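In what follows, a single structure is set out as structure tokens and then discussed.
Complex shown without one protein chain; remaining protein chains in place.
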Amino acid sequence: MNQYFNNICTTLYSIAEGMAVTASYLFRRPCTIQYPNKLEKPMEDQLSERYRGILQVDTRVCIGCRICEKTCPVDCIAISLEKDKETKERFLTRFDIDISKCMFCGLCSENCKTSAIYHTKFFNAVTQNVENLVVRFVDKPIALYKPPKGSDLKNTLKDLSGAIVNQKMKGRAL
Amino acid sequence: MLKTELKHLKPQVHTFKEEMILNMGPQHPSTHGVLNFLVVTDGEVIHQALPNVGYLHRGIEKLAEQTPYTTFIPFTDRIDYLAAMFANHVYVLAVENLADIEVPERAQFLRVIACELNRIASHLISTGALALDIGASTPFVHWIRERECINDIMESICGARLTYSYMRVGGVSQDINEQIADDIYKFLDHFEPIIDEYNRLISFNEIFIKRLANVAIISPVDAVNFGLVGPNLRGSGIEMDIRRTISYSVYDQFDFNIPIGKGFKGSLGDCYDRYFVRVLEMTESCSIIRQALSQIPKGDIKAKVKRKLKIKENECYTCVESARGEMGMYLLSDGSDRPYRLKIKTGSFTAMSIVEKVSQGLMVADLIALIGSLDVVAPEIDR
Amino acid sequence: MKENANLLFLFLFKTPIKESEFSLAWYVLFVFLVAGVLLFFAANFAGITSFIERRIAARIQSRVGPNVVGPQGILQWVADGIKLLLKEDLVPDRADKFLFRAAPYFVFSGLFAAFVALPFGYGIVAADLNIGVYYIFAITSLVVVGIIMGGWSSNSKWALFGALRSAAQIISYEIPTALSLIPVIMLTGSLSTQDIIKAQGGMPWDWYLFHSPFTFVCFVIFFISALAEGNRIPFDLPEAESELVSGYNTEYSGFRFLIFPMAEWANLWVISAMVTLAYLGGWQVPFVAIETLSQSFLLIFLSAGVFVIKTSIVVFIIIQLRWTLPRVRVDQMTLVCWTYLVPFCLAAIIGTMIWMLIFPWETLAALLLRLIMSGIGLGFCFLYVQRVRFNYFNDKMAFENLKGKSLWYPFWRLP
Partner (left out) sequence: MSFRIYNILADRFGKDTLLYFDDTLNPYIQVAPELIQTLCIFMRYNPALKFSFLFSLCGVDYPEKNQITMVYHLFSMKQKMLWVLKTSVRREHPELESIESVWKTAGWFEREIYDLLGVKFTNHSNMKRLLLPDGWVGHPLRKDYEEPLFYHDMETSRHRVS
């Protein structure tokens, strides 16, 4: 009998406690951001510095070591190099990244000596066709970068907004 | 199609006159991923619930045999999407054990911090989703909000919100700085009172208690017999935590309690015990993170490891206390640069096998509470 | 007026109206007019409540809610309705097609017919039936017929589960709902909704809610069982979305599906209006006697306003409950009904009877007790507000530290 009335009291009390919590939320700030229409500041600024977005390649500083290609777990990077037989100069003829396969693990950019391949903060790569997600970074052969001795290789300037990828991606509705 | 299905069911499910077969899942709101249960019910009462798994089998073990040691880390994220850090951790621990790599102290602390943050995040989802299954949608959204803070911290630590790939063989990929440590402290200050608020909102709600207490009781004997691990096992009152029993990493330097089920509101080993052990564990994780942040030494974050790692013939079984219990990896090397065999043992796998036994005599609504309280994650079962 | 009716009749039937049929025709037109107004009100109320509920739920869950369609998103419900109207009207292949199509009509007519006897203000009621309360109970039971038809004919096991649960639930909860109104009926001596309100007063201590501890208990019981009748959480078992996918309306789509949620939200008004008229003084305006109320149109409109405000507060509480509480289990649902609600109801009926004999309404002692009861009620409200304040300040410092923004963001500040 005692437990019978105790049940009623605890039930009503606990419900009231729960109601007090939910009622307090009517006066508390909502935590959602209204993506994409009413952002307080642009999305790029809200992401952290280390954000691993879509990969981008700065072909000007690529030394053609192919480490990124080897470390990629899903083989989404394809590189080909060619050697000019006369001048012995080597050229980068292909640097393709299949973004649809990429799993944004960061192994390639971490191992890159010159930060030629790096993650941008750009993440919205919607296209109509999967094949458009294969980004080809080399249009015509580019001579490989020869880093000057004693320079800090990791410290090259990064374009985190992903302008190059955005431009190279085919069929991208802007 | 229907006929073959029934034929295939016949030896397994024996239906009597008043029984009917209910196909729960794979697309059911509360099966937590892609799971299927063949439920034989008489009205609302379940006579038998047969779990049918494998919808998310991706052959990660086979993939491991074809992937070099250091490159396999991103795949381990995909074993358990809610607690990716632990799969990272157990894998790198296994490789370090085999290759005999000494990990810098600071890296180990960073691993602990990341893991415990991830444990909180995972328990948030698990407890919140249980409340959602019971019918209260607000706690889940509140927990998602808190988890978002953790995701932000994780993003600032390692750059990803869910599939971290934070750990490397021999250390971690990124260091934390003052700013991030400060963020973590701020989050913990905010989070600890919120746990109390959450308890007031749902944990101590009498309807919630009545739904979970004395439901789907797993006795300690059964829990051991069915190989339950982690919070599910501790909910049955067995004090077994890999962090304490097989101490790994730097967990022996921290002072923390292991909450175990005591029959908080009902009898030992019911759904409420399993649920509340998780809530208590979040507080413990908070205290571990605080200790780790205050004791963290300076130094390197990564040992020198050859890029093309080759390990001579050896084998080891490594396990960590994941959010869903003991997660173990049995790694066999054969001298090449990739594993000969990698066996991944996860907590959900064993937790799922007990459903068939415990579910007998429950009601349909209780089955959902049971699945929620066991905290199964489908990709972890199927791998 | 007569000419107008004549013109209308000519327009409709192309024949002039006969003198002998005049009153009948006028009556028919009046019925259609009132039905149209009520339907308009109910449908719009259902839509707007769906929007308001979503906004309230969003704020409770630290979200913003729908705010894109129209200013602040107030046209969201129109957009949803149009979307559902434009969808294909699917009927499952092996469903019982006739019953499947017929079920929404039952649900619809059952609920909207209840609006006939609901008062909106002094004298503003479609039909002041002398069995008003009884009528509302009877006609809303038609909903369960529709639900069972829909659930059974869908030929889906989940829908069947929902329908059976609904049958069990509504049949068992009819009893406490009806019993808990008996003290009110005894106090009034009438079943008419207008009479029940007229017997109360404008001030809280004149409400039946604070008449005696027994009526207070009856109020709680009525509130709980009305929630169960309206399939609201914690009793939304028939459509338990995490257990039964979507319950009895799993297989419905398009406009037929729209009927079910619309009826549910319209039911919200029915429940709240019943609670208001039976226990919260209905449309009684404070400080205004009924005699003066009947004198001016302005005051009558005021009384309608009072009724709407009181009902809206009850609606808000029901919505807040829905976003706070978990769902009970099937057996617990019937257990609550039979072991808690019904015995308490019976005890409260006897208690009220005795109370009525000892403290008749007009005596000073009764007034004093009513005042004390209202004081206790006010005390509970105060404690509740204190808990809300505590919850707010519990998080304030840490939140502002974490996010760098002020926590204060009341619901009237629109994003």
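In this document, chain identifiers A, B and C correspond to the written order of the chains, with residue numbering beginning at 1 in each.
Here is the rule we use: contacts are C-beta pairs under 8 Å (C-beta built on N, C-alpha and C of every residue); 3 or more make two chains touch, one makes a residue touch a chain.
Bear in mind the structure is a predicted one, so any value in this text is a computation, not a measurement.
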| item | value |
| --- | --- |
| Absent-chain contact - pick from A:49, A:75 or A:89 | A:75 |
| Residue, one of B:86, B:226 or B:276, that touches the chain absent here | B:226 |
| Positions on chain B contacted by the hidden chain, ascending | 8, 12, 53-54, 57, 59, 61-62, 97-98, 222, 224-227, 238, 240, 245-246, 314-317, 319, 326, 328, 330, 332, 340-341, 343, 345, 349-350, 352-354, 357, 382-383 |
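In the analysis below, only the chains that are shown with their structure count from here on.
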| item | value |
| --- | --- |
| Central chain (by mean CA position) | B |
| Chain B and chain C, separation of their C-alpha mean positions in angstrom | 43 |
| Computed distance of Cα centres, chain C from chain A, in Å | 51 |
| Between chain A and chain B, centroid-to-centroid distance (C-alpha), Å | 26 |
| Residues of chain B touching at least two other chains | 138, 145, 197, 200-202, 205, 207 |
| Set of chain A residues in contact with two or more other chains | 15, 17-18, 20-22, 31 |
| In the complex with chain B, residue positions of chain A that touch it | 7, 10-11, 14-15, 17-18, 20-22, 31, 47-52, 67, 71-73, 103-107, 110-111, 119 |
| Residue ranges of chain C in contact with chain B within the complex | 57, 60-63, 157, 161, 164-165, 233-234, 236, 240-245, 323-332, 391, 394-395, 398-399, 401-402 |
| Residue numbers on chain B that touch chain C, as the complex places them | 20, 22-23, 28-30, 43-44, 131-138, 141-142, 145, 149, 186-187, 189-190, 193-194, 196-197, 200-202, 205, 207-208, 210-211, 363-366, 368 |
